[in-house]
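What you see is part of a larger complex, with each chain still in position.
By letter and in written order, the chains are A, B and C; residue numbering begins at 1 in each of them.
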């Protein structure tokens, strides 16, 4: 349905041409300093018209907070918010409406509901993500204040143009799995240090300047061809405490994958070593434990991507999402009408030739929602267990000594 | 938590060395003919000891149905079931217990709960999947009887050994995205026709005989080296009606990804064209509509993998899951104890050098649970809408004519 | 939290002095003709200022529908809606703020959240119910169109003034349980026939004219004494199909009780014979089955209140809710400040001396939400079971013949 989360819950509404799109965020901790500006910053990174790589539509997408906040402080009650749709007219009927757009949601929405919005695929519209981004911005502020958590996503590839060594080969020769590392040291360092400033320095939202230039060329080439091109977004989450993730069905990576694959146009998700981790033998893939400089336990490598057994281990969490090439293109396509009549369809309006730059804040927001919800769940468990008498009857390796506790 | 699903709900319990592992399946439609044999067949495909490629532990894993069935027919009430654990002794304390096993769940479970099972990572044990497989077998029987739905998973790669053309290159040169197809025609045909008999013909559960031989070599090589190797499982679901998938957060692929990434050792998921779909321009990636032989609308290609806008379109659904190389290996590893003391750890017992053959029925079961749940949700919607008076006030392209209805 | 329902889900936001109060209704069947007027009618019955028995505040409470509807027809997607708060200023600080209001939510909200709205008990404000009433009006329209379901609530008592024979004695002598009926025939007839027109004919919303006059006197007496008085609301739901209610925790009466006890100021709930049913022996309390005029099975009496074993049986559902006397009164009360200092508090502003007349549409709305949600759940079950082959292996009394089917 339109609700995500167990304790930090987001419910969104709205499609392209209705009065507004919005959300209710339930379960925000009370006492958080929060203003519209905190939310607007990510909405503005998401909005169209930011560069000539995206759709020229220029929407301001100004958020209006409705409830749950007084004197700039959250009350712990639901936060209602919305953004007005500037174009609220239902779509005018035209001959192109006889065609379900290929690889779009027109056909499936009609099959599902028996009725559909005049503008097509209803809630599959990218405008629906406004509610998510607003909710994610609120979660992020809490995570930053309470734990210093940093969430940074960036464009790691456009078509076949990608940041060097960001994805290890899945095509090496069989007898030589060991010849290359899963991630290059240089790329590992990028994950460790990349900031939103770095990301926004380039219109592609790729922090690697040289690659960004080639990505721009690739996008312009698609645009000039009245075509489109896909890409991948990589995201890193730093300073997450250990212990997050709810066995067994709500493992951290399962909920994260769920969140990411609910973003329009996504087709793939991998965490840590991902598909590459299927090729490297266990002896090399295992992350050995080491004592960290601060005395706590950590891992020497991080092919696990910060999650082991579905639970965070305190290392950086990183993952990659594949966005298909946009279905809406200006060139004519041979296809069929709803009744099966063959014909040719050319898209109306103007659209993004490549969506990944604008997907960056959406990925960050969905990541924030997952971390927040899992954190609130773990807070309950830790507090509840801490109220019990100390366990004295178990072998020592079955019990965590208080001084070794790093989890939320 | 330990429950999956909204209307068809599975709740599991149990870890490695407790009395039993089991599940409660709630929401099974009443009136389904069901016996223990229906459930046992998939449990037996999952159990260890089926070939010399897997762990030599030999557990029978016989299911005992407890409730919800009378005279061999489901009552619509919860079905309780369990499988006894043959080894119910808590693990004996030993020196190896001082070490959290690398890339295992020992450390994270202890961080999360403050206490852990003597055997280590508690619910991350593969035995937990018994409850899922049993539940999936029940869902599958319904899906087969009510819709003729077929779910077939198979091993598509082990290490770098893979079925030819099962995964298109992600490493081609930039100026030539168009040089190769996303899937070869041969592989597309395999997806269309592969059966469980084909899959079980080889001990690797790879239906491509020549590749299977090479996979066996690869697994034996890992085993002989006291090492382990990962792989991928591909799954196809045929005959799914259109209209399944709940916008926006519970898109079909989001719930499917969630389900798959909740299986132990998974690191990656992709549906349809997956990561490859990020490289192919929209003009080639779009699935054009065509009138099918039976008069209904379908798509000429299926890069979407049977899902558009998060909703099934009636085409085959196919997806691929990456399983990392198993963390448990017999060779000694340099690592640290819980208190940070460096040392060397060698695994106790004997384990699967490669888990993907046994993962096949688990993947099928989780797929069945997702389809079943989304189907029950859509049944409610369709029935509810059908009770309303016909819509007469909308433009024709906004309403589905009754004769065009193909959805559940 | 702020969400109610499984398939028909309502999420509300807002408190007294924020920008607006509103709701998102998710899961509304597609294809329902719906306009703001459909929603407004119940909001207007709920708003203050309707008679001199209620608070003189005059708020228009005009609803603004935001999404999920096009050309006057629901799309099956979430319906966002809100009502602006006319007084959006946070409450000014005053000396009375040192006191938690007795039997109000000021103290408990502060204990729960550590922070509270300046106006006091935050979401316990009656304005929160606006979202529920709007949602209920939408559910009601569906129920009426699809099943002819009628939901009518009315005021059955104010203080000790009540409709004659509406509640049987709980104080008879022990040796004579049989001396009086559970409900008088006259009252049973009222339940069978009462309409909203009858209810709205009197400002008390009591359809029994003579009793209504006495209620008015009782309310005026409370008002003149700067005091308040409680009452009960009785509700009947007619034409509900059999088969609604989800065993075991979501029995129909359990969900109904939950819904009603979530309305502010409620302290009690009973269905059918209620507390009186604890006193009448089983031999008299049992509802014998009879063949109805239309050939189907029904019951001769209806002490069950339309629900048996937690599932509706097709008879009228009726229940009664107790609303305590309002906590806000104008006379001074001896109480203590937050810090324990004793003192005297007199309420600011003007308030309803009796809330039950305005509670009527709220009760109806919550009833509609429960019926709607249970109906959508049962639609899924019925459709799913109907797709299976007919059961031929069971004894005839274990299977429902198709011709005897009356359920949803």
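By definition in this document, a contact is a pair of C-beta atoms (placed from the backbone, for glycine too) under 8 Å apart; a residue touches a chain by one contact, two chains touch by 3 or more.
Note that the coordinates shown come from a computational prediction; the quantities given were computed from them, not determined experimentally.
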Open item on the list: For a quick check: 3 copies are placed, so what copy number does the complete complex reach in this file?
Closed with: 4
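Definition applied: only the chains that are shown with their structure count from here on.
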Task: Self-contact between copies chain B and chain C, residue sets same or different by half - done: same
Open item on the list: Suppose chain centres are the mean of their C-alpha atoms. Which chain sits farthest from chain C?
Closed with: B
Task: Whole-Å gap separating chain A and chain B, where each centre is the average of the chain's CA atoms - done: 23
Task: Length of the line joining the C-alpha centres of chain A and chain C, rounded to whole Å - done: 40
TODO: Please compute the C-alpha centroid of chain B, do the same for chain C, then give the distance between them in whole Å.
DONE: 44
- [ ] Would you pick out the residues of chain C that each touch at least 2 other chains?
- [x] 30-31, 70-71, 73, 76-77
Task: In the complex with chain C, residue positions of chain A that touch it - done: 1-3, 9, 11-15, 17-22, 24, 26-27, 30-31, 64-71, 73-80, 82, 90, 112-118, 122-123
Task: chain B residues within the chain C interface of the complex - done: 6-7, 29-33, 70-73, 76-77, 142, 145-147, 247, 375-377, 379-385, 387-389, 391, 393-395, 398
